[in-house]
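Reviewing the structure listed below.
Note that one protein chain of the assembly has been removed; the remaining protein chains are unaltered in position.
Labels run A and B following the written order; every chain starts at residue 1.
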Amino acid sequence: MKRDADSTAGLWPLSVAGLAAFFGIWWLAAGLHLAPPQFLPMPQEVLRTFAGLLHEPFAGYTLGQHLWSSFLRFAMGFLLAAAIGVPLGLLMGWFEWLDRIVTPLFECVRYVAPIAWVPFAALWFGTGIGGPVLIIFAGAFPACVVNAYRGAKYVEPRLVEAAQTLGASSLRIVAQVLLPAALPSIVAGLRVSAGLGWMSLIGAELIVASSGIGYMLVKGQSNIDTAIVMSGMIAIGLVGVAIDVLLRRAESRLMRYRHPSHS
Amino acid sequence: MSNIVFESVSRVFRRDGRDFPTLDGISLEIADKEFVAVVGPSGCGKTTCMRMVAGLEFPSSGEVRVAGQPVRKPSAERAVVFQQFALFPWKSVWDNIDFGLRVKSLPASRRREIIEHYIGLMNLKGYESAYPHQLSGGMQQRVAIARAYALDPQVLLMDEPFGALDAQTRVVMQEELVKLARINPRTVMFITHAVDESVYLADRVVIMTSRPGRVKEIVDVKPTREREGWDKYPKIEDVMDLPSFTNLRTHIWRSLREEHGHVEKRA
Partner (left out) sequence: MARFRPARLAAGACTLAGVLLLWYASTSLTGWIGPARFPEPVEVWDALRQITVAGYADGRLDQHVLHSCALVLMGFAAATAVGVPLGLWMGHSRRAEAFFNPIFMLIRPIPPLAWIPLAIVWLGLEDASKVMVIWFAAFVPSVINSYVGVRSIERPVLEAAAMLEVRGARFVREVVVPGALPHVFTGLRLSLQASWTTLVAAELIGALFGLGHVLTQGSLDIYPAMILVAMMAVALCGGLMTAALTWLEQASMPWRFKA
């Protein structure tokens, strides 16, 4: 059984068929009332609700406002994680002694799911913005550190040697050799941690928030309004994709000026 | 009768809407049990020729036949030794050689016979349960050759099998292959860019032009080899010292150099 021919170009009808099957089954199940309409709304109902949320407030704000509220928290937590995590990771990669001190701590805390910080967050920050930010930070921080660390540690030694033989000072070496060499890893780490941060945000907002997309989901759930919940999920997915696409684009634009490094 | 016939074979690659002709009207016949080496500059399509006999690629026009039948798909009758060894990393040496034999549904006792025979021939004794990653490049290629021979194929296809090995290992492998080829003659198509290797191993050497590849010249080695008694010398360096050898080698070199000139001009 050979692998099918390598081009997917002619296979788009199958893709269409797949989507059609998915929505078709949904539509049928909803239409046949296999579950009460409150639990299983028709696909078009969900779309209608989604569109409605764009200008009619639910649980205090419109969809756009909820998203903005969430995004601000996300941005704060993510930027904080990057601002602390990337330098820390770089320093750990460059200085063995720092690595030895920090790594055991890091490995212990790393596996605590970000969400498990929620009780402490509630205890320390109440319902203030600090809570979600802490959780986003917990989600985004490890990836920033690890990737910066890898970028710093696994620099081609020959690059550094070459710079040294050319008589560059230490500062120069850092700025013009080590940093650029670590850059691809750092940027990849930022992309991964952004995704993780966004996911942690949602979790946080499900528990400790009075606005934001996660809060909207919770309210929809307590009203048993599946259409709202699904609309919220769609919005979360769309924003998540948007963040990822934007960061990927930034990544490739940044990388265009570097030659592809060895794997 | 396992001969290989290329009949006006051409191969054109399409990429980004442009045509890149790789092979242009190759007509060639490799007789039953003949060992033919194909040499040529990089990109001349010699590997593509072999892959067409293997059934891994297909001509854009013309036909490739083995034993009179056009080649439609890969088969154990046209066994391949790849440059990258292509052993299954998760199988031991024994299982790697055994795999193809099991597909042929040979009885267990017969399989054991065959595998033990080739493990002995290829100096793999003691390594039966080793995994590929534990072996050196040379050892891995020995396993690959054993695997191919064990299938008792009509035709053996070797794609620069020693290209990934270091110089010393390469020489040892060439000596072993010559011994094996003389004990166990079969139709072989051997792709290489090492001229020494081609003259040492082959009955005939096919020289190809640069891209798009055509057959430039075919050099008969066997008559010279038999007349001068190269097989009397077990060590490769003794053979390569002989004037009859160096004459042939130089001739092929010169022919190839003209083609390299063409490649450089185009680049």
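Here is the rule we go by: a residue touches a chain if its C-beta (ideal position, glycine included) is under 8 Å from a C-beta of that chain, and two chains touch if they have at least 3 such contacts.
All of these numbers come straight from a predicted model, not from anything done at the bench.
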Q) Who touches the missing chain here, B:Val12, B:Ala86 or B:Ala194? A) B:Ala86
Q) Given the contact definition stated above, which residue among A:Ala162, A:Val241 or A:Leu254 touches the chain not shown here? A) A:Val241
Q. Going by the touch rule given at the top, which residues of chain B touch the chain that is not shown?
A. 54, 56, 73-76, 78-80, 82, 84-91, 99-100, 103, 131-134, 151
Q) Tell me, which residues in chain A touch the chain that this view leaves out? A) 1-8, 11-12, 14-15, 17-19, 21-22, 39, 100-108, 111-116, 118-120, 122-124, 146, 149, 198-199, 202-203, 206-207, 214, 217-218, 220-221, 224, 226, 229-230, 232-233, 236-238, 240-241, 244
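In this section, only the chains that are shown with their structure count from here on.
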Q. How many angstrom lie between the CA centroids of chain A and chain B, rounded to a whole number?
A. 51
